[in-house]
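Yeah, one chain of the complex is gone here, protein chain that is, but the others are all in their spots.
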Amino acid sequence: MKPFSIRLEKRQTVSLRKQILNPILFVLLGLVLSSIFIAAIGISPFAVYAKMVSYSFLNLRGINGSIEAALPLILCGLSVALAFQMNLNNIGAEGQYAMGAIFGGSFALFGPSMATPIQMILMFLLCAMGGAVWALIAGLLKAHWNVNETIVTLMLNYIALLFLDYLCYGPWMAPKQTTAISAAIPKNLYLPDIAATKTNSGILIALVIAIALTLFLHYTTAGYQIHVIQRSVKTAEYAGINVKRYIILVLALSGAIAGLAGFVQVTGVVHRVQAQLPGGSGYTGIVIAYLSRFHPLTVILVSILFGGLINSCAAVQIMGVPSQIATMIQGCIMIAVIAGEFFNHYQLTFPTKEREWEVNE
Amino acid sequence: MTAFLISICTSAIVYAVSILYASIGEVFSQRAGIMNLGLEGIMLMGAVSGFLSVYYTKHLAIGILVVILVGALLGLLFAFLTVTLQADQTVCGMAFLIFGSGLSGFIGKNVTGVASGVKFETIEIPLLSQIPILGDIFFKHDLFVYAMYLIIPLSMFYIYKTRPGLILRALGENPAALDTSGINVFALRYAYVMFGCAMTAISGACISLSYTNFWNEGMTGGKGWIAFSLVAFSRWNPGYAALGALLFGGISIVGINMQVYLPGVPSQFYGMLPYAATILALIITTGSFRKKHTEEPAALCQKYDRESR
Partner (left out) sequence: METVPLLEMKGITKRFGKTLANDHVNLRLYSGEIHALLGENGAGKSTLMNILLGIYKPNSGEILHRGEKITIKNPKYAAELGIGMVHQHFELIPPLSVAENIFLSMPHRRFLLNQQEMEQTIRAFSEKFALPVDPAAKIWQLSVGEQQRVEIIKLLCRDCEILVLDEPSAVLTPQEAKEMFKTLRTMADDGKAVVVISHKMNEVMEHANRITVLKNGRVEDELLAQDATIERLTKAVVGARTMDEVTAKPQKEPGKRLLEAKELTVQNDKGLIALDKASFELHAGELFAIAGVAGSGQRELAESLAGLRPSVSGQIALEGKDITKTTAKERIGLGISFIPEDRLKMGLIPGMNLKQNAMLKKFRGPTCSKGGILKKKSIAAMAQAYVDEHAIRHGGMELPVSLMSGGNQQKLLVAREMDGDPTLVIAAYPIRGLDIGAAEAIHEILLQQRERGACVLLISEELDEIFALSDRVAVLCDGKLMGIRKTADTDYEEIGRMMSGELA
């Protein structure tokens, strides 16, 4: 760090105000960064941003659309955030989402019909199970043989998506269809809208899960043990905590939540199973979890903002902006916020006198 | 049958080379103590920047230069985040994954699916390509492959037989010790991360300019991750990485070819082979039921901070 003539001092504690202001500042910086790329293809970034905001957030229809787009993002974000509470990198939310949709979808499409509530609950559980089973592969490998969960979960994404692809092009493909989609699920499995505002009721499910997760992490012995393991595996073992069991538990739970993204998407949004259903939500979930500092309730807020971003893609596409703008902006924001994190831990002070060789002591 | 085997081997080499640039680059980066999980994103950036520049200039040399420059710039950014700002390397890797795939899709939108017009042509090496079988397998390739024939022994020589290589091996083990003997740990890490990213970008270019000849969003299809897994698999040795890459290449190519012979199995299942093989390889090479291998750089993924010594 020699080239810096400024001095850095390590901060011991960070005030809450700084903790909130810092990411907001650097999200804006990320938007500045992405506006360079937008300008580079010859379109005014201001026009694009203005269009995005007005389309997604300035009217009820837009807000409902943003919330709907945010549903799978919230669950994927919560999934990643939970795993990260134990320093586990679950970047397989994408695949777990797909497996959730496959498990739940098979029941919805081919299962027996029963009373709606029972059918709904079974569908819910099956989606969770699909995601959990998929994450469990990585969990067991990590717990017993210490195999890097990052790569395993990622590889499982490709496998799950190929499997979904196979089903939707093959045995599940709806008759008289040329695209890879299944027939519609029974009408009684559609999630109803909230009557007053026509908002997708999936948001309530997401909200309940986020609150439950917060309580679980902060008010139970299990949550306490997860945090001990996060900070020091050695000390956790010293305290008699079964680290292996928690690795398996947390990854399975994380996978289950990602699997529920399949539930809300199939029952609440598309009402069928289709190839490429997750469409990158699992990866966006990583960005969301990171920006939310892994707090479950913040995940909801950030997800709705990102839902708006995705929702407005179609609107800005008319202006000639490629739809990949959403992922691009996410990447820029994440890099900017990572850089900003540094200034939460360090404080810049300008030296009064000569340069010092050492940066901090 | 011979012709079939030759074609399998030739294709396996081409596949292997397309991930090896990234793997060898990452070997250097990890030996310097910086783990870059975002290979996939950087590969995509390499693929799209190479394709775009060749598409517009019709000059392959310019294309490669642009690719190296883009890779190095991304490396500079990655090093700035992980070395100077000491950000978590895993999180940074994921950010690069998303940044790379988003930005590459964004800037490559207009050229999706069209041909570049120019591509790296197969060059038959005089005399050597005349050797029966071996000549067909090894000496009828394009420049990417021939360059790799040189890079593998050179990189091994550099790591194990030279003084900078010795310093590199130490860098990932104990940066503090190097720092006290007056070696600039930060500058070296910057250099190796930039080198690694440039190599990774070349891997991407390999895919868009040689392996195929078009650009498509997300066209690397997980090859960046396979390249990443190969690093631990190869125990941070470029030679073993080459063998591992050939193995993966073989598996994928055999999978593609099996479709012809066993059409009953849906193509998606053959497509799963390399990913399943990666998981299997990862279990075999890094699973803790084996004796813990000591080759992993001790300081890998740890931030180096003068203050906390």
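When the chains are written out, they are named A and B in that same order, and each has its own residue count from 1.
Assume a contact is a pair of C-beta atoms (placed from the backbone, for glycine too) under 8 Å apart; a residue touches a chain by one contact, two chains touch by 3 or more.
Just so we're clear, the structure is a prediction, and the values are computed from it rather than from any experiment.
Chemist: Pick from A:N64, A:T153, A:S182 or A:Q225: which residue touches the chain that isn't shown?
Modeler: For the chain that is not drawn, the touching residue is A:Q225.
Chemist: By the contact definition given up top, give the residues of subunit B that touch the hidden chain.
Modeler: 161-167, 169-170, 173-174, 176-182, 291-292, 294-295, 298
Chemist: Can you list, in ascending order, the subunit A residues touching the missing chain?
Modeler: 12-13, 219-222, 224-225, 227-228, 231-232, 234-235, 237-242, 356-358, 361
Going forward, only the chains that are shown with their structure count from here on.
Chemist: Roughly how many whole angstrom separate the Cα centroids of subunit A and subunit B?
Modeler: A distance of 28 Å separates the two centres.
Chemist: Name, in rising order, each residue of subunit B that touches subunit A in their complex.
Modeler: 37, 41, 77, 80-81, 84-88, 90-92, 94-103, 105-107, 109-110, 184, 186, 217, 221-222, 225, 228-229, 232, 266, 268-269, 271-272, 275-276, 278-279, 282-283, 286-289, 306-307
Chemist: So in the complex, which bits of subunit A are touching subunit B?
Modeler: Interface residues on the subunit A side: 1-2, 10, 37, 40-41, 89, 91, 141, 145-148, 150-152, 154-156, 158-159, 162-163, 165-166, 169-170, 283-284, 286-287, 290, 322, 324-332, 334-335, 338-339, 341-342, 358-361.
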